[in-house]
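In what follows, a structure is listed as structure tokens, so that the remarks can point back to it.
Left out: one protein chain. Kept in place: all the others.
And now, chain A:
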Amino acid sequence: MSEILRFQDWSDPVPAGDREVVSRLPEEDDGERPPLLFVPGMGHGGWAFTEHWLAHAASRGWPSHAVTPRPGGDLRAQAHDVVQTAAALPRQTVLIGHGTGARVVARALGRYPARAAVLVSPVLDGWAALGAALRGNPAGTIPALFGGPLRFSAKQLFGPGLPAEQAQAHLERIGARPRAELFGRDALPEPVGGPPTLVVGSPDDRVVRRPELDKAAARYGGAPLLFPGMGHYLMLETSWQEPIDAILDWLGKQTPAR
């Protein structure tokens, strides 16, 4: 498909939609650091980042935002929401997507020259993720194949370190009715402007397995940054600080003050 002749965008633009943006800003913004835009995946909203990561990144001096794309939007609409939100920020933005949100970010990278990109536990190949879910939690996954909701188990999403009642509280907020296109396998666009891209995950993630992390990292020209012992939701685990600190350190190196 041509990235230049965009008949669909020209003739059938995505209409305006309700997207929710939550922001945590550093107390003093010297304008040196690019804004961060976190993109949640299927089944959770921006709240997954407001729990810990957003405020932490802000405390380290990064203007941080999380967008919840329009409810019920397809992949194209979600990527549109991400690009619209990024373009509305004052400076060239870093896109950080989690789970299927990483797939949305991968799509958005074909439309917006991000300052850098981070794909956290990325579900880029939906079929592999579906296989992993079927193996790990068949009872919760099979109904989703027939249009029902996807039910997760704590064991599937979180590492053993997270206290059971916290895991349960999170689980109650996570509910997904997967849309087919989020599980597509279509080619991802070439990122415009060639942003540095980092893949982060856990070898013990039961949603995105290690080979998928390697594949995703190889697609963007690198090796994944791994946090053993954690689950799929790196930002909700007890040791949430480790990965976000590592991400911010990497970003600091990739986006030197100009």
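Odds and ends about this structure:
Here, contacts are C-beta pairs under 8 Å (C-beta built on N, C-alpha and C of every residue); 3 or more make two chains touch, one makes a residue touch a chain; residues count from 1.
Simple rule for what comes next: contacts and distances are computed from a predicted model.
One subunit of the complex is not drawn; among "Monooxygenase", "RNA polymerase sigma factor", "Amino acid ABC transporter permease" or "ATP synthase gamma chain", its UniProt record names it "Monooxygenase".
Taking the complete complex into account, A:Q84 is the one of A:Q84, A:T100, A:T141 or A:Q156 that touches the chain left out.
When the whole complex is considered, the residue among A:T50, A:Q92 or A:S153 that touches the unshown chain is A:Q92. Note on the undisplayed chain: of the listed residues A:G72, A:P113, A:P160 or A:G229, the one touching it is A:P113. Residue positions on chain A in contact with the hidden chain: 2, 4-17, 80, 83-84, 87-92, 111-113, 192-194, 258, in rising order.
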